[in-house]
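Left out: one protein chain. Kept in place: all the others.
Chain lettering (A, B and C) follows the sequence in which the chains are written, and residue indices restart at 1 in each chain.
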Amino acid sequence: MRFDLNDEQRAIKDAIREVCDARASRGEGAETDGAFWSELAKSGWTQMAVPQEFGGQGSGLLELSLVLEEMGRALVGGAYLGHAAAAVLIAASGDEQQRPRWLPGLATADGRAALGQAHNGGALLVDASGAALAVIAGPETAAVLDPVPGALNEAASLDVTRTLHRVESAGAERLRGDVDRGLDRAEVLLAAELVGVAQRAMELAVEHASNRQQFGRPIGAYQAVSHRCADMLVQVESARSAVLSAAWTADHEPEQLPFAASVAKVTAASAAWQVAAASLQVHGGMGFTWEYPIHRYLRRAAAGARLLRSVDHHLDRIADQNGLGAEAVAAGAVQPAYAVP
Amino acid sequence: MRFDLNDEQRAIKDAIREVCDARASRGEGAETDGAFWSELAKSGWTQMAVPQEFGGQGSGLLELSLVLEEMGRALVGGAYLGHAAAAVLIAASGDEQQRPRWLPGLATADGRAALGQAHNGGALLVDASGAALAVIAGPETAAVLDPVPGALNEAASLDVTRTLHRVESAGAERLRGDVDRGLDRAEVLLAAELVGVAQRAMELAVEHASNRQQFGRPIGAYQAVSHRCADMLVQVESARSAVLSAAWTADHEPEQLPFAASVAKVTAASAAWQVAAASLQVHGGMGFTWEYPIHRYLRRAAAGARLLRSVDHHLDRIADQNGLGAEAVAAGAVQPAYAVP
Amino acid sequence: MDLTLSPEELRFRDEIRAWLDQNHPGPAPQDTEQNFDFRLAWQRTLHEAGYAGIAWPREYGGRGATLVEQAIFNEEMVRARAPAPANILGLIMGGPVVMAHGTDDQKRRFLARILSGDELWCQGFSEPDAGSDLASVRTRAERAEGGWRISGQKVWTSYAHRAKWCMLLARSSDGARYRNLTYFICDMRQDGVTVRPLRQITGESEFNEIFFDGAFVPDENVIGSVDDGWNIALATLMFERPGLGAASALAIRLQLGELAGLIRQNGLDDDASVRRRFARLVVETETIRLNGYRGLARAGEGVPGPEGSIVKIQWASLNQAMTELAFDVQGGAALESDSTWAYRLLRARANSIEGGTSEIQRNILAERVLQLPRLR
Partner (left out) sequence: MDLTLSPEELRFRDEIRAWLDQNHPGPAPQDTEQNFDFRLAWQRTLHEAGYAGIAWPREYGGRGATLVEQAIFNEEMVRARAPAPANILGLIMGGPVVMAHGTDDQKRRFLARILSGDELWCQGFSEPDAGSDLASVRTRAERAEGGWRISGQKVWTSYAHRAKWCMLLARSSDGARYRNLTYFICDMRQDGVTVRPLRQITGESEFNEIFFDGAFVPDENVIGSVDDGWNIALATLMFERPGLGAASALAIRLQLGELAGLIRQNGLDDDASVRRRFARLVVETETIRLNGYRGLARAGEGVPGPEGSIVKIQWASLNQAMTELAFDVQGGAALESDSTWAYRLLRARANSIEGGTSEIQRNILAERVLQLPRLR
């Protein structure tokens, strides 16, 4: 029992942080950034999520989560989430025919995949321009749209670091395996990205609170600000614990994943939005300007929290798993279903 | 349009505050206090809720609310709420036979009525010892138990300033008029009492925060404390506005009462509990001692919030009244049902 | 206590309602500048009908409306979804400060043109380093022949590029804090004044930055005494629009009506969790309305008190909670930014900052209402 990263995991985290920080320091335009994607592909980062038997690196979900947290923190490489999520979805929820058909392409430099959300009979694709294929997720389904049509109908994206397109999903082929398994794994990656968003939003708040003077003191000396920051820390660390645990669980105790993934999504989605909103408040008027980065985090948090299945969906599942499900009622169970090691 | 008390109303408030403060200054034992009841009866306070045609003073619900707020604030005369609530329930929900049967007795010194809550097929009566009769309320029913049995089965009362007894309710006679009307009016009185509870809990917190020194300052100078107190003020004033409005509405625009009463109950119940709990926190360890009065307010708040209909019941009714009810859905209504003057 | 309108108040309401019915200018243009022109025309319409300054005394061209009438007027404007007049800062702040602290010459010079909308006003209090701590302005006023030269930067001024006059605070001496500021009315149409739009997180530019580089203000445009600007500014900030609580509650009610529709469209009107979150918003809206009316009654007894902070805190957090619920119920549409609710979600984040942060409002309640000790 050791809840800390091993040397290899730390090395991954340090390496991707360096890559992301370097990209972030080059300024705006980080969104759907072909050059950055090529850089990531060249160094093999984009192959991590593809199983080895299909030409990828077959990294664990824990390692992928470390990458995604750093990307969320630096708010770069937005397309990476969709690609990695699509890969784990096809790998976990595709059947014997589907996996060899699509996964090898995802391990190649020009085989980028995008993620889409079923919506109003069609789908909304995230960062789809230039993607070879897309996986469209619904609350209980996932389907592969191959190829992504050349002419895409652009929609206004709340998350300004990502593009959004509307497509017909009629031609998409449903993944025929265990869809929940793939969705849960994708949720963990999304949650990891949201932890990075929350982390950076907190850092910005703490930095501002330490420097900004009002009434003769740095505002971080006032409890209205400092306690707000402390609450951010509680949320960020809790979400990080939940994501690390869910990612580890996916890799090692997959039968426990449904609970762990729901906990990760709920905590990370709440943390990202609440921390970003609180950070904006700490920044005062400055936080409300377009030029200052906090709103990009806020938008990522708002949209990200609503990708894949909703928080309410997860809460309902958690209630079902913990004594309020139909089976529990039938069995008269009192003990929670979940087992502590 | 004047949202302030007139001279007569102010005089009532001042007079009853003096009576209550005098009783409170005589110390513990304020609960089910026969001597105090006699004092109240002698001065006519106990007749206020009975219509003039049945020998009472026929005071408005607004005037009664002023009395109840003061009693909640001083935490005295707990039995008054049950008596007044029973009177308005019989007056508003009794039919032509029932009103003359019971109301004249309630205007007499030894005709005290108690309130009861339907529970597990029977009822829990509040401050019933010595009461002549009791009105037992359920979510959609009200019934008169006359007489209150001599031998009562005492239950442990969370609210230590009130007694609690279990009774069979088999013999109770249902009120045959508009039950909701009576329940709503009783809720307003209960809410008024809860406003007084919140008010005093806030006063205690402010007093303590102004005097208690830690780290070289009064703790009220720390925003963790002062902002907590400011939030109390927001809750107390909002609940008071809601109760005054609901009481006035009951007297003058009874068709608007269902909405106004629900708003009053929800805000007063939330304010009483949250302010009492926050006040205890401000007091630190001292607030956790039996001798210090704050827990008596906390208990009154916890129990009072759960008398009559639950907060969730009221929230559901508010949703129904405001565009989420079955009729609204059928009619495709978009505008809230509630009309601003 | 009487929560009904008196016969006179009812007549007044009916008059306003009928007039708005007849004169409503129709849907507002989306484009910011066109929208401003539209609101300017609307102010002229209001002015011609005698409604531009209903709160102003008759001697200054207003209608001398009672507090309740002002509240009624504000509510009817919201109910009719009528636009705000363009010169709103002149009407609620510039005019009142001139009436309270200006000379007779200043009153003649400024007041009529505020009402008519011929001269628009903006406000220069906030600076990059003077946010909540308004008294720490760095903008300096240097003595010059016949007046003052102003240099510095102001932020968060709305419609500065359309304004003729800017009321501003500048540091006129090296005296003690709160005693070194003067209240100026600065002509915006001169060299030495540069206006830059400030883009907000919504993508709009409601606000501007103003750079003053030796801009001239003649002595006759100083309001009150030199170095007494802080007291005047403080009084200015206390000018509240009576019934604002009730009017903003009504605006939220209208949006809650839309939200109920959105909930039904998404099939969530049976979801107990959504229903109760919604009901709590309705409750909070109603208490804002009632607190607003109660504040009115108190205001009638004297100067409006710091209790306005209660409504301000509630309104900000209610707006934020409402837009979050709307976002939660609309499913995948939440990914898109071109919806009213997406705009509102982002815009609402400023509600707890603009016009005094919620933290400052809580300080005010703690110190001025509850008399808790101040942090020194």
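By our rule, a residue touches a chain if its C-beta (ideal position, glycine included) is under 8 Å from a C-beta of that chain, and two chains touch if they have at least 3 such contacts.
If you're wondering where the values come from, they're calculated on a predicted model, not measured in any experiment.
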{"item": "Contacting the left-out chain in the complete assembly, out of B:Gln57, B:Thr141 or B:Ser310", "value": "B:Ser310"}
{"item": "Residue, one of A:Glu39, A:Asp146 or A:Glu237, that touches the chain absent here", "value": "A:Glu237"}
{"item": "Candidate in contact with the missing chain, chosen from C:Arg253, C:Arg276 or C:Lys312", "value": "C:Arg276"}
{"item": "Residues from subunit C at the interface with the omitted partner, ascending", "value": "271-276, 375"}
{"item": "Subunit B residues touching the omitted chain (full complex)", "value": "117-120, 124, 126, 155-160, 164, 213-215, 222, 224-225, 277, 280-281, 284-291, 294-295, 298-299, 302-303, 306-307, 310-312"}
{"item": "Absent-chain interface as seen on subunit A, which is shown", "value": "1-6, 9, 62, 206, 209-210, 217-218, 220-223, 225-227, 229-231, 233-234, 237-239, 241-242, 244-245, 248-249, 252-253, 259, 262-263, 266-267, 312, 314-316, 318-319, 322-324, 328-329, 333-336, 338, 340-341"}
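In the analysis below, only the chains that are shown with their structure count from here on.
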{"item": "Middle chain, criterion being Cα centroid separation", "value": "C"}
{"item": "Reference subunit A; chain at largest CA-centroid distance", "value": "B"}
{"item": "Distance from subunit C to subunit A - Cα centre to Cα centre, in angstrom", "value": "40"}
{"item": "Overlap residues in subunit A, where contacts from two or more other chains coincide", "value": "222, 224"}
{"item": "Residue list for subunit C, restricted to those that touch at least two other chains", "value": "359, 362, 375"}
